[in-house]
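Next up is a structure, given as structure tokens.
Shown here: the complex without one of its protein chains, the others still in place.
Going by the order they are written in, the chains are A and B; count residues from 1 in each one.
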Amino acid sequence: MHDGATLQMSPAITVAELSTRLGVPAPGNLADREIHGITSLELAGPHHAAYVTKEKYVERAEHSAAGIVLAPEGVTIGREGVLHVPDVMEAVLALLEHFHPDPPEQSFTHPSASVHPAAVLGENVYIGPNTVVAEGAQIGSGTRIEAFGYIGPQARIGDRCLFAPRVSVLERCEVGNRVRLHPGVVVGADGFRYEQVGGRLRRVPQVGTVVLEDDVEVGANSTIDRAALAETRVGARTKIDNMVHIAHNCLIGPDCIIVAQVGIAGSTTVGRGVVIAGQAGIGDNITIGDGAKVAGGSGVHENLPPGARVIGYPAIPAREFATFLLFYRNFGRYWKRIKKLSGDG
Amino acid sequence: MHDGATLQMSPAITVAELSTRLGVPAPGNLADREIHGITSLELAGPHHAAYVTKEKYVERAEHSAAGIVLAPEGVTIGREGVLHVPDVMEAVLALLEHFHPDPPEQSFTHPSASVHPAAVLGENVYIGPNTVVAEGAQIGSGTRIEAFGYIGPQARIGDRCLFAPRVSVLERCEVGNRVRLHPGVVVGADGFRYEQVGGRLRRVPQVGTVVLEDDVEVGANSTIDRAALAETRVGARTKIDNMVHIAHNCLIGPDCIIVAQVGIAGSTTVGRGVVIAGQAGIGDNITIGDGAKVAGGSGVHENLPPGARVIGYPAIPAREFATFLLFYRNFGRYWKRIKKLSGDG
Partner (left out) sequence: MHDGATLQMSPAITVAELSTRLGVPAPGNLADREIHGITSLELAGPHHAAYVTKEKYVERAEHSAAGIVLAPEGVTIGREGVLHVPDVMEAVLALLEHFHPDPPEQSFTHPSASVHPAAVLGENVYIGPNTVVAEGAQIGSGTRIEAFGYIGPQARIGDRCLFAPRVSVLERCEVGNRVRLHPGVVVGADGFRYEQVGGRLRRVPQVGTVVLEDDVEVGANSTIDRAALAETRVGARTKIDNMVHIAHNCLIGPDCIIVAQVGIAGSTTVGRGVVIAGQAGIGDNITIGDGAKVAGGSGVHENLPPGARVIGYPAIPAREFATFLLFYRNFGRYWKRIKKLSGDG
């Protein structure tokens, strides 16, 4: 996401400073060493931090050239430069935020951008090269729109959003605060609806909008269609991966995880905290209860109760699928008998 | 689609005028009320129209604040402001066209656009911000190409087309009249073909074209690849949803419906009036007969006769799949017996 026209340098930090920041004692002999970044055990050199979360990575850590290795308390690693921390992921996130901060807020409009005079920009808005902001669009303070952004007429974007290059938010759609959209995302393309009227197939104009609530994230080349009349909505903090299709009039709850290449057909309602794994398909006009989990590649064609766990094509409860799998995976064992009993063998 | 740099206001209309337009009597007490738009029963206020198509929505209509509710003749709704019409969808389409007309034709080229001097533009062509029209391209009268359009060398675009922002029609491809392309559509990317020649895998240059016939519509981020030598063709009035992949040399007939995330592999022929539901995959070099229907998520790997109804992975006739489904969905009931008969239990 940090693809601004301006390059940011990651600030170096000594091991002593790093230890202070994480609230743990510094290894004395390394206190003055500078650390320039955090990377994997394999790519790390003496001026990098790296980390292990589990016992099973200890050997890799022992062979790593990393200057510092973060490790959970109780995991012993036979090398110098190990920092034991109470929560490794929390420490990793702290270092990532130090070395790779979000770009600083700035008020900037690239000379190649086309911002309509009747658009309204908040404070410290960054508008990248070639970005187009149409008539009546509003963009909140601290928001950053990289190259080739398209903000359509009367679209409203909240505060402190980060839009990667090539994001489209079409006419009248609304985006909350701190929303992250990745390259190629299309918010508010027309939905897909045709009706037989007077004996011929007619296109139904799609005049509703899309609302993305606060803290939503949408991955590269995903598309979220505008509603026919009302609104397609994605709830707060819901995370959507790459190439996901969300059709018109869907209402997606908050705190959901929707993995890559999932498709959700029109007018479907997805509850709170639902997880839909990659390439699953959800039919139209159905309801997925809160906290349901849909396995990757599944096809869901009927309502799911809260907390459901489903898998398969079509999707059935995970426990039942597990039984079917014993049959399917060991089919050779049953096949001869089935054939014989059926008078076939 | 109405994402021009210029904002259009929807013209208000009185209930009396609206009734006249629909050919039904106006409710006397509301005749002078202004209606500003049409939306869902839930979002509608006293200056909106809304509609019901079925008895089951009557209660929602009775609780709606909509100024006007369109309803089928014979469906009684206990509230004022109900307009009974002979065909609700026809009335809805009439109001949608009134409140959300396609943008008016205009001759305009945004100063940021790059139009090659040897491109040929018809009358009343709109070229949006940053759009690129290459050498030898032709664009028909009344066509509108929004921001970031790319029309490649010698591409030919028909009359009264509407291209949303960020549409690509590459070199030499042809698009008919009244074609609608949504954001991120790519027409004429190279097909995918490699051949073992002289002992190594070599890329086969893709030098054919794509032809989209009149009144085709293609959804956001879909890709239609150019033929190897000849043409990939999509027939008149065929509607393609988001993120659909149509490979090189496919010949798609007229009046088809191809739903989101479908993939059709190379050199496959799809007949007239075929419906392919979401996420289905169609193999290469096969023929799908006229009027066939392929269920969502299915995998079709062999020719289908006209009128076929198939579902499943691999796709089998829908009637046979329904029987298999009884087994799959109730597998627990059969499992113990199968195990026992097979000497397993």
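We take it that a residue touches a chain if its C-beta (ideal position, glycine included) is under 8 Å from a C-beta of that chain, and two chains touch if they have at least 3 such contacts.
Model, not experiment: these values are computed from the prediction.
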Which of A:Glu55, A:Glu73, A:Glu90 or A:Glu123 contacts the chain that the document leaves out: A:Glu90
Those residues of subunit B which, in the complete complex, touch the missing chain: 112, 114, 116, 118, 130, 132, 134-136, 148, 150, 152-154, 166, 168, 170-171, 184, 186, 189-190, 192, 194-195, 197-198, 201-205, 207-208, 221, 223, 225, 227, 229-231, 243, 245, 247, 261, 263, 265, 279, 281, 283, 299, 301, 312-314, 316, 320, 323-324, 326-327, 333-334, 337-338, 341
Residues belonging to subunit A that touch the chain removed from view: 1-7, 37-40, 42-43, 87, 89-90, 92-93, 96-97, 99-100, 110, 112, 128-130, 147-148, 164-166, 180, 182-184, 217, 219-221, 237, 239, 241-243, 255, 257, 259-261, 278-279, 296-297, 312-313, 325, 328-329, 331-332, 335, 338-339, 341-344
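Methods note: only the chains that are shown with their structure count from here on.
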Between subunit A and subunit B, centroid-to-centroid distance (C-alpha), Å: 26
